[in-house]
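I'd like to ask some things about the structure below.
What you see is the complex with one protein chain gone and the rest in place.
Every chain is named by a letter (A, B, C, D and E) in the order it is written, and numbering of its residues begins at 1.
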Amino acid sequence: MDCRIIKSPGENTLAILTRRKGSGQREPLEKPDAIGLVQGKLIEMICAADVAEKAVGVTVEDIRGSCPQNMIMLAIFGDTASVIAAIEEIKKKENNRKW
Amino acid sequence: MDCRIIKSPGENTLAILTRRKGSGQREPLEKPDAIGLVQGKLIEMICAADVAEKAVGVTVEDIRGSCPQNMIMLAIFGDTASVIAAIEEIKKKENNRKW
Amino acid sequence: MDCRIIKSPGENTLAILTRRKGSGQREPLEKPDAIGLVQGKLIEMICAADVAEKAVGVTVEDIRGSCPQNMIMLAIFGDTASVIAAIEEIKKKENNRKW
Amino acid sequence: MDCRIIKSPGENTLAILTRRKGSGQREPLEKPDAIGLVQGKLIEMICAADVAEKAVGVTVEDIRGSCPQNMIMLAIFGDTASVIAAIEEIKKKENNRKW
Amino acid sequence: MDCRIIKSPGENTLAILTRRKGSGQREPLEKPDAIGLVQGKLIEMICAADVAEKAVGVTVEDIRGSCPQNMIMLAIFGDTASVIAAIEEIKKKENNRKW
Partner (left out) sequence: MDCRIIKSPGENTLAILTRRKGSGQREPLEKPDAIGLVQGKLIEMICAADVAEKAVGVTVEDIRGSCPQNMIMLAIFGDTASVIAAIEEIKKKENNRKW
């Protein structure tokens, strides 16, 4: 599982992510302070989405790949501290999982 | 074959799974106590689906990947104990199979 | 090439296979005693389909993958003894082939 | 590059190939004595198609994979001796090519 | 992550890139002095897009792969010096990243 954080993302980068949102809403994403990105196997990303959703101060979007139903990346939007905290929680859960 | 369990799944995580259900029903999944996830080769997941279907207290959904006809993950919904039991049965059958 | 047999398949498992039949017929498959599954390269599965078609007491369906034109698994339906015999014939031909 | 020959192909096997013909003609293929199959990289199959087309007594079809524009296998139809000769010519050209 | 630069790109090469622009605009790209190309994992390319967008004197386009929603390459258009500077900045950020 690969994780990265973009601080003060540019408009074009947000537009690339907006075109690939799994939820299908087409209005542009509101410009966040930071974006956290998570790429990995589908089963890892579903678990990461659940961890991020329960974190404070962030919004989660699944980013589609080659077809509308495909999910290949998770984007987490919010203020910088919250996005970092969510990514760290995802990594911690992934490393400590029993299964 | 990769297996995981999400306890008390969040609403957004359920929405991500709902958008990818192979059965094509679009109404949101009723919020379950736990979700078991199984990712592997198609032939492994068909066999796992059959084991889970014969288990008690769980519902099975195939989760689509890049196109509507593609199945890349199995989701098992139910109370936590039943989901854990189904996942353990799937792993046991997979390890003990003759073929 | 990976081969498996499911005895007394459950209804949901049959429904998953029905949604992926290459022949496009959408009526549910009649519940068979057993299902044989064969996953491998397209060229292997075409040859396996031909062996199974010439076997006694079984029906053969190609199961689609990511798109309607894609075939990634072969399903062989019939009574348990016939399905086992067909799978064993497929394996024997695969191991003894000259080409 | 993987090559195989099916002698006296069954009707169901021909139907599977007919549903995947790249040329888009939907009428069933006339039952040939034998089918030669070639699977490999696209660049290998284009070259093999050219060798087969120049051989005597065989017809060549490209067989589609996951989408209509994808080609993942070559099927060569004809009497058994001609199909074997075409497959052997393809293998010889592949082994002796300078590039 | 793989990076290349094409100086004085030909018209046909621009046409190939125009047919694959993720932004969906179909008018031909204005002929730039140079094109920088970046191919890698989606998560790497999103980060590279953000770096390039913040660079001076270049325009960034995501280039689609097998389906309209798929992004498999980043193209950076501009004068030769700016494109080289943007590519070098992308490589530097990639090598120095903490995550």
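Everything below uses one rule, namely that a contact is a pair of C-beta atoms (placed from the backbone, for glycine too) under 8 Å apart; a residue touches a chain by one contact, two chains touch by 3 or more.
These numbers come from a predicted model, not from an experiment.
Novice: Omitted chain: which shown chains does it touch?
Specialist: By the stated touch criterion, the chain not on view contacts D, E.
Novice: Can you say which of D:47, D:73 or D:87 touches the chain missing from this structure?
Specialist: Touching the chain that is not displayed is residue D:47.
Novice: Identify the residues of chain E touching the omitted chain, counting contacts across the whole complex.
Specialist: Looking at chain E, the ones touching the missing chain are residues 2-6, 9-13, 15-17, 19-20, 37-39, 63-68, 70, 72-73, 87.
Novice: Touching the absent chain: which residues on chain D qualify?
Specialist: 22-23, 41-43, 46-47, 49-50, 53-54, 60, 62, 65-67, 69-71, 97, 99
What we mean here is this: only the chains that are shown with their structure count from here on.
Novice: Once you find the CA centre of chain B and the CA centre of chain E, what distance in Å lies between them?
Specialist: 39
Novice: Among the residues of chain D, which ones contact at least 2 other chains?
Specialist: 67
Novice: Taking touching chains as linked, do they make an open path (line), a single closed cycle (ring), a hub with spokes (star), an all-linked set (complete), or other?
Specialist: The chain contacts form an open line.
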